[in-house]
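Removed from the display is one protein chain of the complex; every other protein chain stays in position.
Chain nomenclature is as follows: A and B, assigned in order of appearance, with residue numbering initiated at 1 for each chain independently.
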Amino acid sequence: MKKLKAIALCAAAAASTLVAAPALAQEQFVPLLVYRTGQFAPLGIPWADGKQDYLKLVNARDGGVNGVKLSFEECETAYDAAKGVECYERLKSKGTGASGFDPQSTGITFAVTDKAYADKVAIETPGYGLSQSVDGTVFQWNFPLLGTYWTAADVMLQDIAKKEKGSLKGKKIALVYHDSPYGKEPIPLLQKRAAADGFELALFPVTPPGVEQKSTWLQIRQQKPDYVLFWSAGVMTPAGIREAQASGYPRDKIYGIWWAGSDHDVKDIGAGATGYNTITIHNSAARDRVHDDLRKFVYDKGQGTGAATGVGTLAHTRGMMIAMLQVEAIRAAQEQYGKGKPLTSEQVRWGFENLDLTADKLKALGFGEVMRPVKTSCANHLGTDWARIVQWDGSKWNIKSDWYQADKTHIDPLVKELSAKYAKDKNITPRSC
Amino acid sequence: MGFLLETLFGGLMVGMLYALVALGFVLIYKASGVFNFAQGAMVLFAALAMARFAEWIPQWLGFDNQILANVLAFLAATACMVAVAWLVERLALRKLVNQPGITLLMATLGISYFIDGAGQLLFGSAAYKIDVGMPKDPMIVFEKTFDGGLLLSKEDLYSAVIAALLVATLTLFFQKTRTGRALRAVADDHQAAQSIGIPLSRIWVVVWSIGGIVALVAGIIWGSKLGVQFSISLVALKAFPVVILGGLTSVPGAIVGGLLIGVGEKLSEIYLGPYVGGGIENWFAYVLALAFLLIRPQGLFGDKIIDRV
Partner (left out) sequence: MFYRENGQFKSSYRADVALFPIAQDRWAMAGLLALAFIAVPSLASDYLFRAVLIPFLILALAAIGLNILVGYCGQISLGTGAFMAVGAYAAYNLQVRVEGMPLLLSLIGGGLAATVCGVLFGIPSLRIRGLYLAVATLAAQFFIDWFTNRVPWVTNGSSSGSVSISGLQMLGYRFDTPVQKYLLCLSIVAVFALLAKNLVRGAIGREWMAMRDMDVAASVIGIRPVHAKLTAFAVSSFIVGVAGALWGFVHLGSWEPAAFGIDKSFQLLFMVIIGGLGSIAGSFFGAAFIVLLPLVLNYVPHWLGLSLSTATASQLEHMVFGALIVFFLIVEPHGLAKLWSTARQKLRLWPFPY
């Protein structure tokens, strides 16, 4: 009987806690979907720290956006789509409406994109997500700013072509990828390019979480591709680089995607990863005034989210860039809908679509060295994609190439084709821009 | 031909590493009749302890010697695993003494969640490194006989030797020492062992501690190879087919099973994989174990399951 009473009390208490806490109305709410646990934690932790740090900086240094302070709440997804959806549902209507979601995961992006249409919330997916969602006429609510996996793959091929005196014909390029929607994203573009440029594409899927890659790299040793494109994340990256070292594949022939190229991926391997190339979104390897401001206004006051040593690492800077785009979207939307007051999700979406970050504005924000101008429009939700190749030298990343932009001759038709398919499947009438 | 040999070597080495993880399962099952689902979590916990202590101890005590740091970290991690074993026995096993197998299985699953969370809470959920001086570069042999030579991973070779030494030590321990004999007695028949005065709960603490130390060694080897992060607990999933192939109650079975699974996995992935798109080694290991089980339902070296009707 006592057991039953206790259990009944617990159940009642549990039921009463399911009421969500209300948020203050004079603040702009930014939900932060993060993964600080699970197989992607090594990537997720600095990313999440970067996002939160920048929001704190805006509040501390600028007093918010035109006086409207930013409130934020983190929700742990562990890269799981179901948890991501639960976090999304819980946070989408908080405050005056969520300013935008950065799900940090291609899988969660897929799950949440359909709901975003109905809920009218923007999904910001810089450097990941559905590559065809650059087409704003169909994907009204998705914003793959600064780069997608197709632009990344294209830039990698451009850099390789440069090394190979301009032609990829007859070469063998392997794609070692995380066997999930994230890893499979570049395949359509790579296949197209292989057909057009005459190189052979070999695909090597790695079962998540990717701790066991011996067979993959043994096969690579046998098949001797000229270059390896490495689409991994989290623990799969160091595991792969270590296996590459153990099987003797030259690291300078490996190109990691931007999520596979951050300090935490290679610093434990140190000299063993020397030569490993990665692509950066714009120039996230650089340092600029924003890092100094962050130290001055946030870390020196003890308000930093992560360890101070994380400031300036690739993943952390990328997190800050993503948060900056969110904040600038809010600012742009305020210009349209009313300065100094909190906005709804739909209004912030307008902001995302009308971003115009000129070189001067970026310099004023402290991102002048890190980013190049970005301008979005109704039909173009990508903005402008710039990338650079950086290389690990055993202790730090060195910028190895000049600025690249993806060659749109293959990407644009693919975007059109797949976004038309999406529109047909989902019964969406494309907007006219 | 050369590549086939390379694959075989690679498979054998990896198989030894799986066998190392499987050893923990077998030891605990033999002595306490519990299939320890928490073994993977224990490997993670042990590896995290080792990695973090190796990082923290030099900071706390203020010296720089890597070897000393590693030794102290090893001792500290061993102490942690013994503490875990003691807690598990005290709080969970003692209360679940006569429950059916599935309840114990679920209890260990619950324990594995707990240890996963506790380990990452105490030590962190990012990726950490273990550096015990394992050579990282490959060794190429027989360059004259085979084109490009045969690739042998020095790290895997050293790890396989360490695993073999561990098995030999444990076998000696079980055969020659008093505690070892007591463990075998308990594995044979709990009640009989109790009736001749063997303290069951103490034996279980010893067994789980040994399981913990085996997990520590496995954690150090895997951690040194891959870096220490949450995903390391998933190598336990690779060890399951080894355990059921070799038989739940047999230490040589774990070794043989490990070698078979390792080789089978690699051969299937490299020779069959390309025809079906790759990525098959995960399930192939299980299907291989399943195929063996259909011929011998108790595993290759396991005890026959006898039912009293």
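The working rule: contacts are C-beta pairs under 8 Å (C-beta built on N, C-alpha and C of every residue); 3 or more make two chains touch, one makes a residue touch a chain.
Bear in mind that the values here come from a model prediction, so they are computed numbers and not experimental data.
Student: Would you indicate which residue among A:Glu124, A:Glu185, A:Glu212 or A:Glu243 is in contact with the undisplayed chain?
Tutor: Considering all chains, including the one not shown, the answer is A:Glu185.
Student: Pick out which of B:Leu8, B:Leu109, B:Leu157 or B:Ile198 touches the chain that's been left out of the picture.
Tutor: Spelled out, the listed residue whose C-beta touches the missing chain is B:Leu109.
Student: Considering the whole complex rather than only what is displayed, give the residues of subunit B touching the chain that is not shown.
Tutor: With respect to the unshown chain, the touching residues of subunit B are 35, 91-92, 95-96, 99, 101-103, 105-107, 109-118, 120-121, 125, 237, 240-241, 243-244, 248, 276-280, 282-283, 286-287, 289-290, 293-294, 297-299, 305, 307, 309.
Student: Tell me where the left-out chain touches subunit A, residue by residue.
Tutor: 1, 3-4, 7, 14, 17-18, 20-21, 34, 36-37, 41, 45, 48, 74-76, 78, 80-82, 85-86, 89-90, 106-107, 110-111, 113-115, 130, 179-181, 184-185, 187-188, 205, 207-208, 418, 425-427
Everything that follows uses one rule, which is that only the chains that are shown with their structure count from here on.
Student: How big is the gap, in whole Å, between where the Cα atoms of subunit A centre and where those of subunit B centre?
Tutor: Comparing mean C-alpha positions, subunit B is 36 Å from subunit A.
Student: For subunit A, which residues count as touching subunit B in their complex?
Tutor: 36-39, 41-42, 45, 179, 203-207, 209-212, 214-215, 218-219, 221-222, 234-235, 238-239, 242, 245-248, 264, 268, 272
Student: Would you tell me which residues of subunit B are touching subunit A in their complex?
Tutor: 3, 6-7, 10, 14, 120, 125-129, 136-138, 140, 151, 153, 155-156, 222, 225-227, 229-232, 234-235, 238, 265-266, 269-270, 273-274, 277-279, 281-282
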